[in-house]
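In this view, the complex is presented without one of its protein chains, the others remaining in place.
We call the chains A, B and C, going by the order they appear; numbering starts again at 1 in every chain.
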């Protein structure tokens, strides 16, 4: 494909939202509830592993976040349910004790109905504050943070309920099967976009639309020339890796990855099942045959790294990815597409799928940018304290709310995590 | 107290029930459902530890038992939901694969409503079979077994939901607090019943009312002279053990018990909490102050054994207990008393509390009687395969359905188990 | 075979030893050292699992035992190395703190040479005391206990070093290969000895030769009629169990046994290796082909129990075994035979192999006899505190010192233990 020049060194700053904050608040909050709608109170209580939380917990926790970080301490505000902090605080040590993370599934009380009531109560208070403009300036930023936070939990609702329903041997779906045919679209052949060495601006400047603290400060970095694949790796390509002994050849794997794979018994991506010699995949719309043209998904960093080595390539660094993504339109399937599963890349069209479909594992360990400062106060526990032992993913997935991601956005998970919609895109050095 | 003679060597055979089987079937099944009634669908899904199951699972499993062992294979019977076996088989390897025991809490589907429907369907079929007398003779015994089995799960519903609600930091109760005052009744002083050496009949003869295979065959055993406490050990006495360093003195403990206690951090019975220097106890009716006169409960075999050593006594053998219990009326609080917590012993009145209030740990490891034969077929997995690593408890508890226990009844749990209503009664050698 | 009558109800009391205590002390102590002789200082440091101890540790611990329980506190006695208690106390809480059991292999210092010096020092003091008769009467019994204790550690030296050398991928032998041919002797066909119901005397009376506290008091028990196999189960018979799917059929196993077998990956006895389709066995004299006529050995209680069920028989109770063993001469291979491996039973000759060759798992959980009293003082921790979670073995093995066992002797190990020379003999009910 055509050669991308090093001229694209300045990424476009995100636009400030035109939507009034009050309207956006209600839209985001309603969006969370609509995700829960297909689920019974029982469905919403299931916690299928320590890393995944019950849907009801997500509904309550996001409300607790607004109560605790926006409303608490304002004149006239008093917690309707102070005891909820014990249940719905996630990990904010600065705020107090809480139930162990892996015990969230025992919280049958408050009931889902009571949690919905709690949401409504918080929403009424927030609406009153936002409408009247009686919110101190420093709390406006916390509302923005709370909405971005709630959007993250919208994605987690989908990934966590997928894991929960899949843990049920009956393999129920979250939604009805899609009409779309498998194999309707063919993935284009693998091409590479080329980038010259450059001093690139990385990260997001404060004050230019919302960003998380871990995207800041915006700073320069020297990024050597590189090539990056024009599309995501497909399920068909991954089947080739499997057929070539990918899970049996230690030379392809990081040492920790080999150990994790063997200990966990992985021999295919999560949610793949072999039935009578054919591979099927469990999706949020039930089980279906593998679509070889769709991106491979639900692989760990270790598997992504091993695949890349097998393909005589490597994972991109997060800076390479950001350089490649700058100025690109958000094009892939996000949650509003309702596909709920990654889709095949469109025909030959340059660099595609940079946003949506699958989060893309990078080779970058998650750490602070030069000059990083966590947010002040307890919300400073949001990102910084996780800067150890995790890897950066970029781009967003088919479970990510529209409008949530941008080219500077940094997602992060431990290298063995597979329950997120995590896939990969190849990169390579310029010879 | 008066000296019990060795004349009581033959225990009374249990009376055959006068209630028609069909009536009894419906009464027992309705009893199970009434236990679930105070609980929401969410409450009934919680699994707070691998050994405890969700209430919904108990409702379904007991129905699956009748379907599988009574109805299956009869002409015209076809499973309404063959896929349920995967979810609601407990441990019958002879019947097929099943979900892992510690994953029962993920089964949000079928919903509670669907499980109730399944119960009704099984009940209709069973009622038709029982009314018409179209049940083969060999299956009548399996109905009896199924009812005794269901009664065991009635007790487990109470013990498991107690554990589940207690896992919630808000400590909700299963039922409203009781009106009864703590300290209203005083436990009588400790007295001993004495028994001469005897050749005793132990166990239950086949054909004399229902019994489990592990109670059979009835056989003779030489039981040396012994003394047994006239009542259960009280909470007040147990507080004395704690105050005397009971949990800090290795010489009082079995080696495995000391290790388990240290590893688990036990320093009091399960459900006891120290609040500002005073001990409280969580019950199925909420948290209340300790009643020193009530029996201590929710202790492991290891704690019971250590207490007995501290008290310069020992636990009785299961044969001693059976000799002492023979011909006694069932006198203590069972589940129908609605107390849902062990009650203080009545005033000086000889040997009391032999049945109900608390299961009594014995010093006997659970094993086969001489000539033991498991039931034929898959129900033979009921008792025999657990005859390793467990200890016998005798007598029944405040969660045991009335009519379920008898003097030959053998309950069994691993020595570290504490979530059952398990207490102790002392015994000692005759000097 | 001929019918054994119920007349043998009184076992012969063990004879008091005619050997002067001082002579016996030196003989036993020298015996321990001769077991260590084929081993380098490095060999004697290896600890291959928490349950097995380094040979050097056994050498030191047995000396510490005499120092602590016989010499300490006597006028003029002062510990040459008070700090050794930290290293060489096994589990006596009454004596003080100690190194964790699984850390004994880190104790490179004191060196083997220093430990030998320590042994000599203790021996000199003991010899002086024993020669002069300057030992208080109550300590004479402790010398007897110390010698029986040392004999137990002699057996453990062999079982532990076998495990240690086998952990080395080079599979070195402890001693040179034996000249004896495999298959030289054929095991006789399986016959049964029959015993009538009887009131038997069980256990050992105090004051009639040395016995452990767990063998006392001697008491009567009603033992129903039973049959017991005339010889041990052979490796060939065990191969039949394996070939018949013994390790794949859950109906043959105790529930805990099935779980332990699966978790541990057992598919044959410990020390058996399949090489090119043929089974070999690692012995203290190196690796050799399986001898189908020799007793199967190094099986867990769970495997023994499953084999017995497969063979439509059961394990004997410890009382049945004791009834059958009473008055029998010690006939099998003990450690002094130097075979170091169980030997085929001699030709048709009635009840054989009751002592030696292999310890025999019984179906009896290890517990106290009626009226059991532990030894007074810290040595009371010797047996009683382990009366939980273990199973009784009877008879002795090819690693047991001659003169150590008797018909009342109770050995005990957890049901999953396999590194002892543990085999089995079948029993069955009289129809």
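Basically, a contact is a pair of C-beta atoms (placed from the backbone, for glycine too) under 8 Å apart; a residue touches a chain by one contact, two chains touch by 3 or more.
Because the structure is predicted, anything quoted here is derived from the model rather than measured.
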Contact list for the unshown chain, restricted to visible chains: A, C
Absent-chain contact - pick from A:33, A:102, A:124 or A:256: A:256
Residue of A:137, A:179, A:222 or A:329 in touch with the missing chain, whole complex considered: A:222
Contacts of chain A with the absent chain, listed as residue ranges: 91, 93-94, 199, 219-222, 224, 250-251, 253-257, 301-302, 305, 314, 317, 363-365, 367-368, 370-371, 381, 385-389, 415, 429
Interface residues of chain C (partner: the chain not displayed): 40-43, 45-48, 83, 86-87, 99, 103, 105-109, 111-112, 164-165, 167-170, 172
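One rule holds in what follows: only the chains that are shown with their structure count from here on.
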Interchain contact steps from chain A to chain C (minimum; 1 if touching): 2
Most widely separated chain from chain B, with each centre as the mean of CA atoms: A
Where chain A and chain B are represented by their mean Cα positions, the distance between them in whole Å: 48
Separation of chain B from chain C, taking each centre as the mean of its C-alpha atoms, in whole Å: 37
